[in-house]
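Every protein chain except one is present and positioned as in the full complex.
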Amino acid sequence: MHFGLSETQQAIKNSARQFLAAECPMPQVRRLMETETAFDTALWSKFAEQGWTGIIFPEKYDGFGLGMVEMAAALEEMGRALVPGPFISTVLLAGTLLDHAGNEEQKRKYLSAICRGEARSTLALLEQSASWDLDAVQLEGKGLPKGGSLPDGGYQLNGEKLFVSDAGIADFLLVAARIEGELAVLIVPGNAPGLEKMATPGMDLTRRLYRVSFTNVVASPESLLGRGERARQALEAALEVSCLGLVAEMVGGLQSLVDLTVAYAKTRKQFGRPIGTFQAVQHQCADMLALLEGSRSALYYAAWTLSENDPAARTAISVAKAYASEAYRDAGNKSIQVQGGMGFTWENDAHLYYRRAKASEIAFGDATYHRERIAQSLIDRQPSKREASLAAD
Amino acid sequence: MHFGLSETQQAIKNSARQFLAAECPMPQVRRLMETETAFDTALWSKFAEQGWTGIIFPEKYDGFGLGMVEMAAALEEMGRALVPGPFISTVLLAGTLLDHAGNEEQKRKYLSAICRGEARSTLALLEQSASWDLDAVQLEGKGLPKGGSLPDGGYQLNGEKLFVSDAGIADFLLVAARIEGELAVLIVPGNAPGLEKMATPGMDLTRRLYRVSFTNVVASPESLLGRGERARQALEAALEVSCLGLVAEMVGGLQSLVDLTVAYAKTRKQFGRPIGTFQAVQHQCADMLALLEGSRSALYYAAWTLSENDPAARTAISVAKAYASEAYRDAGNKSIQVQGGMGFTWENDAHLYYRRAKASEIAFGDATYHRERIAQSLIDRQPSKREASLAAD
Amino acid sequence: MDLNLNPQETKFRDELRAWLQSNVPDDWERHRLSDSMEDRFQFLCAWQKRVYEAGWAGVAWPKEYGGRGASLMEQVIFTQEMAAAGAPPMANILGLALIGPTIVAFGTEAQKKRYLANILSGEEIWCQGFSEPNAGSDLAGLRTEALLDGDHFVVNGQKVWNSYGWAADWCALVTRSDPASQKHKGLTYLLVDMKSPGVEVRPLRQLTGESEFTELFFRDVRVPAENVLGAVGDGWNVALGTLAHERATLGVSAQIAMRRQLDRLVELSREMCRNGHRASEDPLVRQKLAQSYVENEVLRLNQMRAVSKIIQTGAPGPEGSILKIGWSEANQRFQATAQEILGPYAQLTEGSDLAIDNGAWSYSYLRARGNTIEAGTSEIQRNIIGQHVLGLPKSY
Partner (left out) sequence: MDLNLNPQETKFRDELRAWLQSNVPDDWERHRLSDSMEDRFQFLCAWQKRVYEAGWAGVAWPKEYGGRGASLMEQVIFTQEMAAAGAPPMANILGLALIGPTIVAFGTEAQKKRYLANILSGEEIWCQGFSEPNAGSDLAGLRTEALLDGDHFVVNGQKVWNSYGWAADWCALVTRSDPASQKHKGLTYLLVDMKSPGVEVRPLRQLTGESEFTELFFRDVRVPAENVLGAVGDGWNVALGTLAHERATLGVSAQIAMRRQLDRLVELSREMCRNGHRASEDPLVRQKLAQSYVENEVLRLNQMRAVSKIIQTGAPGPEGSILKIGWSEANQRFQATAQEILGPYAQLTEGSDLAIDNGAWSYSYLRARGNTIEAGTSEIQRNIIGQHVLGLPKSY
């Protein structure tokens, strides 16, 4: 038994760090966040060369075939570098959905394009309720009559999706809808007639959210990725994987906050000595480290259980997300506080992480949402005697 | 407009402090808490001589006729001195109930006895649900048939009351019951046949809780203090007044914690200097002071609104109780932490306050209970435009 | 203990209410949300002039200098009534709340005559030059130099975090007039004309994206010696006076602003749906809203009690640090609570059509982060409480 990255996993992490230090340093992040889409095609191509765009998918579809722990290790470094753009939406959300629900043809066409870095995508899920519960999906996919002027057996979509990340640069969108009352996922081209994408700017400047409206958008019969139980399971899998990836990013961001805050506390002087000598500062730094290490332990455990298809994964992911959501925000608060006036300036990087922390806290459900998921497994089922007491299992 | 004690009110507070420093210093508290009832007749008589046992009741019934702010000022000092015994149960709970619901005869007999310091009493309210909601009262007072062997028109009580403070030394108990479905309060002698009182020791060593069981206890027709709306209003009034008095005690206890902790931090040395020079210690002391002052402001406001019969009193009391409940506990934690190993000893007084803080937090509803009361007034009624914005009203 | 207004206070309040009812501009909300910082400021200047001309500016200032000569309690009533009426704030807030009272306390007769009326009318806008890049919380470590040369001080140095620096005509500047001095000694408080040659103002962009603050650069700026406030070398004491006013007064408006936001949040929670119910019916939401109310009430009551104490003792004391910690930390908790209750919509910023109240909530969440840093960090306030209220030894 070994709890920690293996040598290979550590090597993946190290090389990701080196790569990002060279290719996506903070000035690059700041440049991209001032652009309309916070996306850079050249950088994305380099990600593809690293194999990241297909990191967890089968080689058959041009993926890299790595596991969840390796993915988490790489994402940790992306979060540390505050990489802008659609990695989670394209690779983790859309990629996992296609991998789970796509038929051979859909995988060859869409998943491979993602793995090769040729296409960007996202999932359009949330609606007005802003609920992550799949039962909240209401957007109707109306079956088209055969023999009409529109494609036989296709679907017509009318309605609106909110908080769709990176929709503006998506070559195609995966749209959660309801067909005859059943949950379904459809593939809709980014330039489909009747599809409109409006940016809804948020606190996180490095990642874009959109409101996507559908006005008589037609989806072909081939665009149906799945419906019923198949769609639900694929959506659940995509959300779990993406939530895990997001937590990995959060852990990386926490690491950055610790690093930049400690560096500041060592050099900045007030009252004639480095501020790190003051317990009020030193102890905040210590607390930040504890928040980081706790988040990291929860992350690695969640990644491992998911990679093992362990039924504990669902709760482990919720534990990690609930803990990291509050830890990242709290560490952001402490980082800015320790840095005082300097921490409150635009030029200081702390607020970029602080903003990302807020967006990450919300995405895939906040701490309250995940605690309720945990409560369901902790309280509502009757655990067996052994299971309840064996804290280590 | 003046927010603070008037000169007279301050004088009452100062003289209470001097009196208690002489008559109930900490060794006396420790002596009493080792006794079975934590009650001392001689000390009680002295309280009566000070006029405390009748502090808020009309002179007509041998009371002292003071207002809520004066009562709060005196109770603050009792809480500071950690006075053991039945002040709240006898004077505030039972006294207020008698004052509100009693008829002339009952007041002359029972309220006067309390005011003169001749009788101790308490309210038996909570049942198995441990709920402070009056609707939770279930103990049945069964009407006795006229002309039977038992007193005409009396009541027979069967059941159990829990968490009854100071029942062991009560000369008579006021019992909340239900007569023909209606809320009612009955006066039951402490030695009534069928009445059994069992001590249920709790964390607070200075105040006793009892389980009181009723087995065919007979109450005379004259013992009915009130029923229906009259009983409800009197009970509500008694609970509000008592809750206010408890908060005053809590503020006094907080003051003691601040005093003893700061004194320790000034003198105790570690690493060659007084521990108060360490920010980690100094800042905990500063936070304790903030908790104390916030609690005190909330207390005085609640006392004033109640003395003015201001409809804002209900919420003001809940604000004070919710805030002080967490403040007192938190200050207790900090006090012991600052004092380190010494704070964890039996000989150190901090834990006596810490224990009292826990019992006080629970009594008359914890912070969660009072926040829900606040929510009812804040959320559920539609405030007028003006009222909502005029924060000062 | 008597929270009823006395007849004089009642009269004051009733007259003020009547005046506000017919004078509060109805287009402030629109200006507040949509105009540029400069336009907004012009609007506020016009409003302050109107308030001044009606005799409501400087409620507690002496009559001989253009004030109303009323009590501090009436000043508080003024602040509350203004808020209740939805009136705009005053443009020259630093002059009114901090620097004017300092001039009243430390100024010569000539200085009072020269400056106070223009502060009240808003004709001269003031900013405050205290913090420096290497002396933020450590005010005693400041290095901006003021060397006497004939009947002028020559000022060289840099100040940061100046609110309204971009609008100011005058600056209350703390300088080191004795270059050999250390810490609290040898400081001098100067009143500096911002139009003096050598004064440069640069915007300082803060994490919200705005440039609410500036940096000020002084290069051989000549300031007449008569512009010293208090004695030469006594700048520390004068500055402490200003800071005490800052701690004592900032909280009143902060508390009221928070309460207004809380009322709005309650309203929103009644409209919002969550799991098929109104959010306001969710026990978690109810607890959070009630807790915010509790904290806001405690702020309000602490503030009222402090005002009564200042009226008794004559000047704000170090207890003001409790108020400062109180409102700044309560506001941060409240903003976090509001984000949690409002959910994903709350993260959206100005310019998103889905943003609640046009992004007011995301802005106030970010802006609140500065509360425990500006006007003295929470760490410094806790030091002050520890040492100057509780009498603990100096910390390290």
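Observations on the structure shown:
First chain written, first letter: the chains are A, B and C, and each begins at residue 1.
As a convention for this text, a residue touches a chain if its C-beta (ideal position, glycine included) is under 8 Å from a C-beta of that chain, and two chains touch if they have at least 3 such contacts.
The shown structure was predicted, so the numbers you read here are calculated from the model rather than taken from an experiment.
Residue in contact with the omitted chain (choice from A:Y301, A:F344 or A:F364): A:Y301. When the missing chain is restored to the complex, the residue among A:I88, A:A231 or A:A265 that touches it is A:A265. Touch with the hidden chain on the side of subunit A covers residues 1-6, 9, 69, 258, 262, 265-266, 273-274, 276-279, 282-283, 285-287, 289-290, 293-294, 296-298, 300-301, 303-304, 308, 316, 319, 322-323, 368, 371-372, 374-375, 378-380, 383, 386, 388-392. By the touch rule set out above, subunit C reaches the unshown chain at residues 282-284, 287, 395-396.
The omitted chain makes contact with subunit B at the following residues, 126, 129-131, 162-163, 198-204, 209, 211, 269-272, 277-278, 280-281, 329, 333, 336-337, 340-348, 350-351, 354-355, 358-359, 362, 366, 368.
We adopt the following convention: only the chains that are shown with their structure count from here on.
Among the residues of subunit C, those in touch with two or more other chains are 379, 382, 396. With touch defined as above, residues shared between interfaces to two or more other chains in subunit A number as follows: 278, 280.
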